[in-house]
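Here it is, the structure in full.
All protein chains but one are shown in place.
By written order: A and B. Residues from 1 in each chain.
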Amino acid sequence: MSAQLEISNLNKRFGGLVAVNDVSFTLRPGEVVGLLGPNGSGKTTVMNMISGALPSDGGQVRVGGVDITRMKPHRVAKHGVARTFQLVRPLPTLSVAENVLLSLAFGRKRHWGREARDLAEEKLAFVGLAGRGEEQVGNLTYIDQKRLEMARALASEPELLLLDEWLAGLNPSELRIGIDLVQHLQGQGMTVLLVEHIMEAVRALCSRCIVMSAGEVIAEGESGEVLQRPAVIKAYLGDDHA
Amino acid sequence: MLEHVINGLVLGGTYALVAMGLTIQYGIARIMNLSFGDTIIAACFATYVLFSSFAISPVLALLILVPAGYAFSLVIYRVIMRPLVARAPDEGALEVDSILVTFGLLFVIQGVLLIFFGGGYTSYSFLNTPVNVLGTVVAGNRLLAVVLSLLIGLSLIVILYRTRWGMILRAVALSPQNAPLFGIDTDRAARTAFAIGGAMAATVGVVVSMFQTFTATAGVVFTMKALIVVILGGKGSVLGAVVAGLLLGLVETFVAAYIDPGLTLAAVYGVFLLLLLVRPNGIFGKA
Partner (left out) sequence: MKVQTAFALAAAVLVVLALAPLFIPDYWTGVLLGMTGYVTLATAWALFSGPTRYVSLATVAFFGVGAYTVAVLNEAMPYPMVLLCAAGIGMALALVVGLSTLRLAGVYFVIFTFGLAELVRQVVSWWEVNVTYTMGRYVFLPFEGRHIYWQLLALAAVTLLISWAIGRSRLGLALKAVGDDETVAAHAGVDVTRIKLLLFVISATIITLVGAIQAPRWTYIEPSIVFNPTVSFMTLIMALLGGAMRLWGPLVGAVPLFLLFEWLSVSFPDHFSIILGLLFILIVFVMPNGVLAKLEDLRKGGRA
């Protein structure tokens, strides 16, 4: 068993529109891989099918060798897949610490009580929110909400982390912090699938890239090389630049 | 047999009208109005008073009560609903708030009706002459009810799908966030939609009172059935409301005729449950 995530022949249609067409790729344990493509190319749909938010119309998703294709989102989470959302979604009636506690209590293990509170503080410290557990999420700045989103995902103790444009909307100095955080995770051996538009981040983080366009994988390979390919440039910028 | 079909269609036609009114309020103004049925019952009683005390025919009463229903709902929207719309952070919060407030309104309207008319069954006799339709005898008032329902329902559909105003309302129903970008005044659209719903309620009240007995507390059942028709038809779908309304009317009439009149609500619930299991987004709802 060498693949952490193995996607084979995944399909999804919305009415007459083919959103994802026969997509296959694999992630090895500890790899950070970028999933790129212009808007509407099907990246988020693939993410949603991996995390169980959307049922697929065909194909298979295997995580750590186990078929999770038909699992509901909460089962997928317990199986070691965590995600962040494209637009941050902190839970407003919960405190910062409680947002993290939720994933600790219902993630892969069932942490609760003193131990869970310590772990929550640990996760918050890791993303740079040390000592801010009692705050209301409504008072957090945008980057801090992004940090919380990451802490909540990490708190379910995943083997595979799905980051859906987690770095979008940050200013240059915040972006640096964000990239450092993901690199830190990489150092700990986390497998990450990164949907991202910011090329600087992709170059810094991803050894490998998968590029989608109109629901299909059009390129796959080492980041620097893939981003130079005419087909990829064409997909992003149109014919004139190819 | 044919008699039941016709009676079912009469009943179904009124359900379709109720549901159209409700779905316009819910789809465009985003307000789930639990007091809708009580507005209908209020119109029933108003028709009764106009007919028995002032000798005004129910058909003429429409000319008075439909604008009155429109005005009443407009005032309700301005006074009660708009502050809620303004303060709601998202659609879900507005839904909960509107459910709660209209639930309160239901008790207010019901209370007023109880004071004036008491809790007993009320009816009046209007156009109760038998008419022969395809060999089956139908009461004239029922026939008139069908004709009126058809006329009003059709004109609403024409307004919604063939006029500029209708297009504006449908645009708001489809995408409330984007409508202002096209210069649409969403507040005005919501207010108008809510008022049109009130006018529909008044219409239904007048029509129903011609052939059915009614009580001050019967509003809940009307709202209930209309809500089910809205869900069955698919939220915001006027055509769906018509088909689902007719279907429900037929089911109810047949259950009343062949099984037991006391089980009509149970039958309606049964259809609702069955469809929820098979098609959770309504007959015409999108997946």
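Here is the rule we go by: contacts are C-beta pairs under 8 Å (C-beta built on N, C-alpha and C of every residue); 3 or more make two chains touch, one makes a residue touch a chain.
These figures come from a predicted structure and were not determined experimentally.
Note that of B:2, B:108 or B:167, the residue touching the chain absent from this view is B:108. Of the listed residues A:3, A:94, A:119 or A:233, the one in contact with the hidden chain in the full complex is A:94.
Checked against the full complex, the one of B:209, B:223 or B:237 touching the unshown chain is B:223. The chain omitted from view is touched by exactly one of A:37, A:107 or A:133, namely A:107. Residue positions on subunit A in contact with the hidden chain: 51-53, 72-74, 76-78, 82-83, 85, 89, 91-94, 98, 101-103, 105-108, 110, 112, 152, 156, in rising order. Interface residues of subunit B with the unshown chain, by the touch rule above, are 32, 34, 80, 83-84, 92, 95-97, 99-101, 103-112, 114-115, 220-221, 223-224, 227-228, 231, 260, 262-263, 265-266, 269, 272-273, 276-277, 280.
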